[in-house]
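Please read through the structure below; I'll follow up with questions.
One protein chain is absent from this view; the other protein chains keep their places.
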Amino acid sequence: MASKKMADGGLPVIARFEVRHRNYLAPDGSINRPLPAFASDANLVTALYRAMLLLRNFDRKAVALQRTGRLGTYAVSLGQEAVSVGVASAMREEDVLLPSYRDNGALIWRGVKLEEILLFWGGDERGNQFSGPVQDFPFCVPVGSQAPHAAGVAYAFKLRKQPRVAVCMFGDGATSKGDVYEAMNFAGVHKLPVVFVATNNQWAISVPLRLQTGCETLAQKAVAAGFIGEQVDGSDVVAMRAAAEDAIAAAREGRGPRFIEAVTYRLGDHTTSDDALRYRSADEVQARWKEEPIARLRNYLVSQKMWSKAEEERLAAECHERVEAAVERYLATEPRRPETMFDHLYAELPETYAAQRRQLAGEGDA
Amino acid sequence: MASKKMADGGLPVIARFEVRHRNYLAPDGSINRPLPAFASDANLVTALYRAMLLLRNFDRKAVALQRTGRLGTYAVSLGQEAVSVGVASAMREEDVLLPSYRDNGALIWRGVKLEEILLFWGGDERGNQFSGPVQDFPFCVPVGSQAPHAAGVAYAFKLRKQPRVAVCMFGDGATSKGDVYEAMNFAGVHKLPVVFVATNNQWAISVPLRLQTGCETLAQKAVAAGFIGEQVDGSDVVAMRAAAEDAIAAAREGRGPRFIEAVTYRLGDHTTSDDALRYRSADEVQARWKEEPIARLRNYLVSQKMWSKAEEERLAAECHERVEAAVERYLATEPRRPETMFDHLYAELPETYAAQRRQLAGEGDA
Amino acid sequence: MPEMTLVEAVNLALARAMEDDSDVVVLGEDVGINGGVFRATVGLQTRFGPERVLDTPLAELLISGLCVGMAAQGLKPVGEIQFMGFLYPCIDQLVNHASRFRNRTQGRLTCPMVLRTPHGAGIRAPEHHSESTEAMLAHIPGLRVVIPSSPERAYGLLLAAIRDPDPVVFLEPTRIYRAAKGEVEDNGEALPLDVAFVLREGRDVTLISWGAMLKETMAAADALAADGVAAEVIDLATLKPYDEATVLGSVAKTGRCVIVHEATRTGGFGAEIAALIAERALTSLLAPVARVTGYDTIVPMARLEQHMMPSVDRIVTAARKACQFS
Partner (left out) sequence: MPEMTLVEAVNLALARAMEDDSDVVVLGEDVGINGGVFRATVGLQTRFGPERVLDTPLAELLISGLCVGMAAQGLKPVGEIQFMGFLYPCIDQLVNHASRFRNRTQGRLTCPMVLRTPHGAGIRAPEHHSESTEAMLAHIPGLRVVIPSSPERAYGLLLAAIRDPDPVVFLEPTRIYRAAKGEVEDNGEALPLDVAFVLREGRDVTLISWGAMLKETMAAADALAADGVAAEVIDLATLKPYDEATVLGSVAKTGRCVIVHEATRTGGFGAEIAALIAERALTSLLAPVARVTGYDTIVPMARLEQHMMPSVDRIVTAARKACQFS
């Protein structure tokens, strides 16, 4: 256990903080400690399972599309599916999600269509005009820069006395950004209804956690913002959902913000542009496969008699079908015409730029 | 005592942190706990006293100059003299100070001339070309933005294996800036020889601490960076010096960075442009006069027979003289010629801009 | 109509906007009980409460990012940055988010925010309190950049900025915050955001400026008039997107143009206007397009700052030169 001592140990202690760790399912799916009630709700838990498996299938297909030139850079969730699915499953429709680029799982849970996600990664802004909750934020690419937005959204909830929660997701790398710190500090001042979730997948591209921070846990980042941080086994979807439920409930009830560190592992490359073997060994990755969330949950489900081989097969077929159908719709999307790049620049296109739009449309030169 | 509890209290604790508080001298100068050895060194302690009194005299004169149009905006240290003096007194010449605009006391201790400080506040860059240690940084105006510099300086020390320490000073307001957080986090990663000192004078202009952060202490900000933060009575110069000594020694010996929260009170206006009565009551300020560091140390000195009325009178005269002489030199400083604004733009003035310099010098037009 | 200073007009517009629309929220450092370091928000917190007039922690990135988040919820945040020298931490949010939310989501989420900040030198304040880097902002597509030059325009343009459905950076000329006085009617009427104001008509030479420099520019026009030179003075007011038609129309008429700004010369916004003219009005030009600007160096601290800024003399000289050109 981490515990820093002062030089002059005799000085009086005026504040104490602690970080707790949450885990229910062991890597083999066995039960480590008393489960939350929802864990015996077969419908719910299998829904989590289905979502994770769909995500894994979708990721695989997306990479294939990228490799064959039909999609741009893509970021898989391999190994960390439990985080985005667990968190999203604890949200209400009227809550607002502020995801990072790797939180596909959360968007899909909240109703964004697979083809919309493909459109985004295919380099088309219309992917962000999605079918998810209309106030949800699009993927955020500049790491951590959505955290202040989350605080702003939560401030609006509070001002309007709406019982809603903003949920902001980012990676371990993002915890090094001042943006995240400033947002968390502000949330702490006003006890805003916001939950920050850091997916600690051990890597920010090639930078390992120990070069990202000198902290023993990321959960302790919350201490500097004056609220509670909890470390959760991010490969245990039961723990993720339970932790998110607690945090979101607390936020909704006006008990202030929370921070969740979801400890997991990125089994895949950073994105399709990355080759992780440059900076980490196949052995390291191999070892982490033991902890991955999908087999873990399947083992649990099977042990609880909530899941059968037949269901597994049906699900596999279903996922395949859903993904293929989405890909078809994606590939069939009409391209945007070049001049539409002016259409949502301002609410109304200033006359000054109208000539440029015409030029792009081939209707004259400017 | 502050201590945040988790919703699920049964979860195992994986990390604990604590903040300690350091104080030796009570507001009336009596002794609260065993003093560090240096506190019985009359030469040293009276030197601290002299420096604080000089600073207070200097501040008073600077304000008078400002009021009569002979100085620009000025920021007094009234009530918090113990912080900058205590910290600077624990540094070595070869260490590097990165001060904020309110750390006059530290600069003076390190050899910057009073007239140089006046030049700076008089709106003349030559005030930063000062007689203090040549690698010390000038006053930093953009709040907190010097913190990454401190990390960079400390990184250079470490790279070159120099036993030197960077000391970075800022206010409570600065602890809300991402700059400070990012710098501290980096310092934590590399266990850099740097000490961060936050002067918590309760106010950032009109913004009180409770709107600055939801934290119980500023010292706990260090938890998010993975190192030790200590809270110190910043109106007790013995505590300030002792804490700074410990922290600087630890940093120098490679035991990593430290964070010091110096709790004190800004008895004056924010600057000469401010009127603090707009946002805080005269009563609040009056009450805080009881804690102020100079009377406190004088009481201690007198009780220890280290200081006499005669010495006090001599010192008053000395301060007066030093300040007056400096003001005279300040006022007698030759003005810079306008075209010198080009002289330190680049190491060598690009030909492109030479014509503009000539125009300013009245030697042609550009 | 009451006579008031420019900063009072800003205050009046803020109060009016908050009164008219409960979604308007003011936030920034010291904007609450202190009323802002320039008193632009004085009285607002007492009137509208601390939730709608919010003292933020000391963090400019945060202020701009909060505005984006609030705006996405349909609030109309008006953030204050204490001095333009402290605006730089907002640039990331302005470029990467505020200006792009509408486009990125194809209209699903928008960003009706205003970021106000004092602009320019001349008040003998410390370093970083004298910035005029409007050119950096005016290069950002999706943003509007506005700078008033009188109490009346401050009132009308700020109302327009707050009502605008897109993000606006509103620059307030520090030097004339109190020096500029004028009558302002609190009629709730906004001024257009894409129209330049012709402050004075003339046929001999076009003087174009914005913000505080219009003071010197108008004085120069007076001096020129005394000489028989009729200068047309244009207050550009909105720099992004700017009113090209008024500029081109005036230059077509006068054939001569002097652009005046306080910002450092190279890459200043004056370059954009000169370029427009060189591209679209070349044949009307009777003389080179002159830029009278701050020098290509760092704004000096108080003692020398006035030497950095264009003087009436420098403007007059440039205009005369243009008129005498052949």
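All chains are identified by letter, namely A, B and C, in their written order; residue positions are counted from 1 within each chain.
Quick note on the criterion: a contact is a pair of C-beta atoms (placed from the backbone, for glycine too) under 8 Å apart; a residue touches a chain by one contact, two chains touch by 3 or more.
Quick caveat, the model's predicted, so the values are computed rather than measured.
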Just to confirm, in the complete assembly, which displayed chains does the hidden chain contact?
A, B, C
Given that one chain is not shown, which residue among B:138, B:256, B:293 or B:338 touches it?
B:138
Going by the contact rule already stated, which one of C:12, C:290 or C:319 would touch the omitted chain in the full complex?
C:290
Contact residue for the chain not shown (choose from A:285, A:315 or A:360)
A:360
Which listed residue, A:24, A:58 or A:101, touches the chain dropped from view?
A:101
Hidden partner interface residues of chain B, rising order:
96, 125-126, 128-130, 134-135, 137-138, 142, 145, 147-159, 166, 178-179, 182-183, 185-186, 189, 343-347, 350-353
Please give every residue of chain C in contact with the chain that is not shown.
61, 85, 88-89, 91-92, 95-96, 99-100, 103-104, 127-128, 133, 135-136, 138-139, 141-142, 240-242, 263-264, 266-275, 277-280, 282-283, 285, 287-291, 296-298
Which residue numbers on chain A touch the omitted chain?
72-73, 101, 121-125, 141-144, 173-174, 176-178, 204-207, 211-213, 273-274, 278-279, 335-336, 338, 340-342, 345, 352-353, 356, 359-360, 365
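The rule is short, and it goes like this: only the chains that are shown with their structure count from here on.
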List the centre-to-centre spacing of chain A and chain C in whole Å, with centres computed as mean CA coordinates.
40
Expressed in whole Å, how far the mean CA point of chain B lies from that of chain C is 36
Going by residue number, chain B touches two or more other chains at 176-178, 211-213
List, in ascending order, every residue of chain C touching at least 2 other chains.
56-57, 59, 61-62
